[in-house]
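For this depiction, one protein chain was excluded, whereas all remaining protein chains were kept in their positions.
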Amino acid sequence: MSTEAPQDAKQDPKETGRVEAFSDGVFAVAITLLALDLKVPRAAELQAAHTTLEAALLAQWPVYLAYCISFATVLIMWSNHHKIFLHVRRVNPAFLLLNGLLLMLVTVVPFSTSLEAEHILQPGAVTATAVYSYVFLMIGAAFNALWMYAVQNGRLLGAGHNPHAVAAITRQYKYGPRYYVLALLLAFVNAKASLFACLALALFFAIPEATPPSSRAAQ
Amino acid sequence: MSTEAPQDAKQDPKETGRVEAFSDGVFAVAITLLALDLKVPRAAELQAAHTTLEAALLAQWPVYLAYCISFATVLIMWSNHHKIFLHVRRVNPAFLLLNGLLLMLVTVVPFSTSLEAEHILQPGAVTATAVYSYVFLMIGAAFNALWMYAVQNGRLLGAGHNPHAVAAITRQYKYGPRYYVLALLLAFVNAKASLFACLALALFFAIPEATPPSSRAAQ
Amino acid sequence: MSTEAPQDAKQDPKETGRVEAFSDGVFAVAITLLALDLKVPRAAELQAAHTTLEAALLAQWPVYLAYCISFATVLIMWSNHHKIFLHVRRVNPAFLLLNGLLLMLVTVVPFSTSLEAEHILQPGAVTATAVYSYVFLMIGAAFNALWMYAVQNGRLLGAGHNPHAVAAITRQYKYGPRYYVLALLLAFVNAKASLFACLALALFFAIPEATPPSSRAAQ
Partner (left out) sequence: MSTEAPQDAKQDPKETGRVEAFSDGVFAVAITLLALDLKVPRAAELQAAHTTLEAALLAQWPVYLAYCISFATVLIMWSNHHKIFLHVRRVNPAFLLLNGLLLMLVTVVPFSTSLEAEHILQPGAVTATAVYSYVFLMIGAAFNALWMYAVQNGRLLGAGHNPHAVAAITRQYKYGPRYYVLALLLAFVNAKASLFACLALALFFAIPEATPPSSRAAQ
């Protein structure tokens, strides 16, 4: 119907589906690769160092902590990505580009997590923690950019979108990056405090979403 | 229709689909990463140690055993996850959180498997086997929590759900963790016996599901 | 309608979809992990060995050859898996188990490929090649078992399935494992010849599928 045929083709509902499927794939691989940082202490090394396996496993606590924080954070990000696509009904090349930037930052999380786990107890703790929280900050900013681009003048929303729901998400997304700026600044004062701030943020973003008692009635 | 718009949006059937797709992705990546623990003996090392490749491959039997047990167990878990979503028709934030916890534990399986394979013949066998069976125990507990949360008062079930089918799954899930408690306790008595208990449990959970002769007639 | 409620739930068409999605995920991860065996020669090692990067890359030819054979073979297997699900309309626990066994063997391919690439020019060539072709043989056998189980008495086929199409696949699958038995036996005579037999089989299974000139007319 339009002379801009490829543009036309893109408004196919199938399009959103495939962007979601690809994004889900990237999120799923990235979140599972986090576990590659859980290293198995080698038996020969334990014998050489006269340590027990328990001691060696306990000494890895920064790895477990960083793993848990990153897993929870990426999971919340996936859930946010999800929410965006409950409202976005069409995609265009600029949206795909912003989504790609977001995914690129998500795939960096296993690296920044591994960096943090290796250096949090070492002289490079400040640098590692700054990088760690900076990656989360950038992801928050990319989410904001993706969402604002989609909702601006209702650009990519469905015809019957709920403006209250859209405004609620806009409000929620606006604050995320600000908290991560604080976590980033805190890294230069105290690396461990900054890491615990990232943990607190993951819990904070997860908990308020707990189902309200009225949710069953509301269906 | 509701003033709780984002909640409303979440009851979209599409929502369940994307949780399943993401979970399937995590299960698929985790189960395939198990194979990364199958290490290739290096030709140079074989020459240095005056061993043949056959001998080196056979010496890795704990790796193959742990691989098989873990693969079978994760496969059964995926199949259970599956069954949950045959009945669950809606998701809410608390359910997503519980599902995330379950997925996190699943992504830890390649680590606990590799730990077990490295240490089952070493001084750290008890610790490694305890961690190995504990991860399975935690996954069983997370499945129970996810399922009980979804079915409690029919919270996330479809309108026309079959109460007999739901009760059958509830019964089946209740016992899984108890068996893994036994496997965990056994690790402190005899690590190898505990590993074989995990193997027996994987077979036990797989076999009873074998199709009954009447299944074709029942369709 | 039936008192065997969970069984009943399983006949949901959604079920087949999720088995396919999970299997596709495993195939996709396994086929991409093959590329992890393509190792980058380190600059420092090249300098120490007074070699050029070209020479080092060319010396890795067994890796590239094994990669290509395995990629093509897994791709053909995925395509076969595909074909099975064009006809299978329902799943049951035994079918899921057989499918799981098949997927387990597929995830072993990156290991057997890496083993073959490391040892084809070494004393362990016979062992490595025997393992390599044996894994393919087992996958072929698992495909046969999966297909025969599904079609026996039309157990899992749709009501209006095409018996000619089903018989054609049965015939095609029956021969695959026999050829790999030959490749396996050849490994004990001449490892390189056996590897080239695996290459020939991959090409042979790929080429006959090339679209016949009449295919457009047939639509």
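So that you can tell them apart, the chains are marked A, B and C in the order they are listed, and the count of residues begins at 1 in each.
Quick note on the criterion: contacts are C-beta pairs under 8 Å (C-beta built on N, C-alpha and C of every residue); 3 or more make two chains touch, one makes a residue touch a chain.
Keep in mind it's a predicted model, so treat the numbers as computed, not measured.
Engineer: Which of these touches the unseen chain: A:81, A:119 or A:161?
Structural biologist: Looking across A:81, A:119 or A:161, the contact with the absent chain belongs to A:119.
Engineer: Which residue, A:127, A:144, A:172 or A:190, contacts the hidden chain when the whole complex is considered?
Structural biologist: A:127
Engineer: Which positions on chain C touch the chain that was left off?
Structural biologist: 20-21, 24-25, 27-29, 31-36, 38, 40-43, 46-47, 52-54, 57, 68, 71-72, 75, 78-79, 82-83, 85-87, 162, 164-165, 168-169, 206, 209-212, 214-216, 218-219
Engineer: Under the stated touch rule, tell me which residues of chain A contact the chain that is not displayed.
Structural biologist: With respect to the unshown chain, the touching residues of chain A are 2-12, 14-15, 18, 21-22, 25-26, 28-30, 33, 90, 92-97, 100, 103-104, 107-108, 110-111, 114-115, 118-119, 122-124, 127-128, 131, 153, 155.
We adopt the following convention: only the chains that are shown with their structure count from here on.
Engineer: To test your reading of the model: what rotation angle superimposes chain B on chain C by C-alpha positions, in degrees to the nearest 5?
Structural biologist: 90
Engineer: Shared numbers divided by all numbers used: is that above or below half for chain A and chain B, i.e. same or different?
Structural biologist: different
Engineer: Let me have the rounded angstrom distance from the C-alpha centre of chain A over to the C-alpha centre of chain C, please.
Structural biologist: Roughly 34 Å, centre to centre.
Engineer: What whole-Å value do you get for the distance between chain A and chain B if each is reduced to the mean of its CA atoms?
Structural biologist: Going by mean C-alpha positions, chain A sits 24 Å from chain B.
Engineer: If I count partner chains per residue in chain B, which residues reach a count of at least 2?
Structural biologist: 21, 25, 28-29, 33
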